[in-house]
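Every protein chain of the complex appears in place save one, which is left out.
== chain A ==
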Amino acid sequence: MKKMTEFRVLSPTAILGYGFPEASFMRGIRRTPHLIAVDAGSTDPGPYYLGAGKSFTNRSNVKRDLCFMLKEGVRRNIPVVIGSAGGSGARPHVDWCVAIIREIAREEKLSFTMGVVYADIAKTMVRAYLRKNRIVPLDCVPRLTKTVLDESVNIVAQMGMEPIQAALRKGCGVVLCGRCYDPAVFAALPVQLGFDKGLALHMGKILECAAIAATPGSGADCVLGTLKQGSFVLETLNPARSFTKESAAAHTLYEKSDPYHLPGPGGTIDISGCSFTELPGGRVEVRGSRYVPSETYFVKLEGVRRTGYRTISVAGTRDPVMIKNIDSILESVTVQVRPMLKREKIPGNARFHVFGKNAIMGDREPIKKTASHELGIVIDAVAATQESADTLCSLIRSTLLHYGYPGRISTAGNLAFPFSPSDLRAGEVFEFSVYHLMPVEKQGLFKSIVLTCAGQRKAP
């Protein structure tokens, strides 16, 4: 077979479900890409979604994006690779996405084989490495203990390119992955075909955010990456946007603590020797990205544990006396309810997020005195059960509503509520508990299956 000279990758959107203009997508399709790939996940939305097994993206939006990708991909024989299904990439998230894909196959009468790679890691395996002292915390992360591990749920590992390549080798036209290193979905196929790992992964690193790296940036528009021997070229698929030297380079900074070295499964992308050159037509060519394999192949584990249940109440005050004394009023309310909570045996913690004062920066807020004429107060009650969180929130809310603070002029009620009901259940509360590296000593860490999606009904 003649060696390919270039490999084109269509990246429709920054996160599956964020959407994209149909015109941009079809412009990309007309460029006859060799791969359509998308990243669907992130830990950015916080620990809840991994713990609860729910997607942070909306089902209808995910279905719409997938529908375009699968229709064009399957009909034109372009592989479609999806990473970090359902946002967090644990089994419930992957199965949620499998159901959506099956639904599309049925509705659009598409037939294809789909490789599904799960990213869940058995606790017994993590425990075994922990015993051997081989679980390494990432920067600023506490050391993993047996107790924390036991309390953790839905532990996943970020997979690299290898499990995706294995599924593609089996002839799967669609590959759906659990938690996955974002660039791997873009790089797995071209690397398998002999393209340079460093360039492919660096290109994937930029493509995974789609048009965020262009100018003007957008998380909901398509871009095309062309991998060549010795470089890669980025271009937008919407005439309103372009890549510039700065936009492409600046993207390497985004969400990363070190822009020169981007660590991933099995190694690091070193971009310290990179050059960015602008080409006509709003394109940028990148050279010099290198992949440096690490001595031991590590994967990053992610896991969360449940710390309770939350009920919140959203309210506000427009009273100047209350605003002036807000800190002492909230403190007094907390003190006043304490004996009652103790008597009723409601263990829990209530906090106030005071918008207009320091809700966003907390103790780090340099401006201590608010200049605002109104304040938003979110009562945030977290307790061991949902019922006790409800009780805690309700007690704090009613006490604050009628609290007689010194100098009070407005005696009918201290709070304005925009909603009825005033108290809202926010459900389970999780926190990140596992964010560590684990060595991989043999292949097969990630379990995979091959499914047949047959949308075309056979004639009876």
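General remarks:
The rule is short, and it goes like this: contacts are C-beta pairs under 8 Å (C-beta built on N, C-alpha and C of every residue); 3 or more make two chains touch, one makes a residue touch a chain; residues count from 1.
The definition used in the following text is that contacts and distances are computed from a predicted model.
Missing chain, UniProt protein name, picked from "Dipeptide transport system permease protein", "Fe-S-cluster-containing dehydrogenase component", "PTS mannose/fructose/sorbose transporter subunit IIC" or "Acyl-CoA synthetase": "Acyl-CoA synthetase". Considering A:256, A:338 or A:402, the position touching the chain not shown turns out to be A:256 (whole complex).
Only one residue in the set A:34, A:59 or A:351 touches the chain that does not appear here, and it is A:351. From the options A:281, A:347, A:362 or A:444, the residue with contact to the unseen chain in the full assembly is A:362. The chain omitted from view is touched by exactly one of A:48, A:181 or A:195, namely A:48.
Along chain A, the points of touch with the absent chain fall at residues 43-48, 138-141, 245-246, 249-250, 252-260, 274, 276, 307-308, 310, 349, 351, 353, 359-364, 366, 380, 382, 429-432, 435.
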